[in-house]
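Dropping a structure here in structure tokens format, bear with me for questions.
Apart from one protein chain that is not included, each protein chain of the complex appears where it belongs.
Right after this comes chain A.
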Amino acid sequence: MADKSYDKQNPAYYALLVALVVMAVGPIAMMLMTSLKLNVDIMSDTSSLLFMPTLRNYETALCDFLWYEAPHIDYCDKTFGRALINSLTISLISTVLTLVIGCMAAYALVRFRFMGRDTVSLSTLAMRMVPPAVLLVPVFGIWTFQFQIDGTRAGIILVYVAMNLPFVIWILQSFIVQVPIQLEEAARMDGAGPFQVFFLVVLPLIKPGLAAAAIFTFRVAWNEFLLANALADRNSRTVPVTIVNSITEFDIDWGVIMATGMLLAIPPIIFTFVASRQIITGMTAGAVKG
């Protein structure tokens, strides 16, 4: 925006803003603080903002990645480290696959127009409405008995790609529509085949759309719990699954669990700060454009 003139507001307005920001960010800040506390500090009666921050909880959670001996760890529980690697692999691979497949489909739907936009937006909506809980029973049954890919990372990736495709196709469509067809025609005149046109001309032009789609897909795959819980075995568990497993125990180690929660929250937080504009575009595209 070019105009730099801002309206002056009264102090109550700013007070409201501050209150809202505190409410929105407060719980996250509290989680961060707890994750930096020793259990003695967490349980002590005098809760305060004054405490010695320590990285011990993070060291406990990430013990198998440490390059030094942490003196307070007697026994290294590798569950979380393994889950972190699983989560990263599963989310990254499923994001890349979803984007490639979804992009091609969106392009075909826009440029070769053999299905109306209505069909696509209706099916997107239809898929958006299917709760993961509804997929739970059939996916568990099919993956276990028919495909026999239960307990593998590939199995989890397959569900995530399928779950995310409708939304990705739909959001990318709205970006591809805006690419001037003359550009593609010019490339074709110069002798480019359909795949060259797509990869060399169209893809670079829809980068913002790709960014929005990538963030949404990654976030769904990174945060998803229910299906991962049903499909994963000991070796393919993702971070949300390990977190839930460790809180059902009677005695909760708040410091460590908050550290793992924080580690799970960090990637989405980074995305939010880096690409909030794209996220908001992705979010509003759903409602404002219908």
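Note that a residue touches a chain if its C-beta (ideal position, glycine included) is under 8 Å from a C-beta of that chain, and two chains touch if they have at least 3 such contacts; residues count from 1.
Heads up, the rule we're going with is that contacts and distances are computed from a predicted model.
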Omitted chain (choose from "Imidazole glycerol phosphate synthase subunit HisH", "Thiol reductant ABC exporter subunit CydC", "Sugar ABC transporter permease" or "Spermidine/putrescine import ATP-binding protein PotA") - UniProt protein name: "Sugar ABC transporter permease"
Per the touch definition above, residue among A:178, A:235 or A:276 touching the missing chain: A:276
Footprint left on chain A by the chain that the document does not show: 5-7, 9, 13, 16-17, 20-21, 23-25, 27-28, 30-31, 34, 42-43, 47, 101-102, 104-105, 107-109, 111-112, 114, 122, 125-142, 144-145, 158-159, 161-163, 165-166, 169, 193-194, 198, 219, 222-223, 225-226, 230, 240, 243-244, 247-248, 254, 257-258, 261-262, 264-265, 268-269, 271-273, 276-277, 279-280, 283-284, 286-288, 290
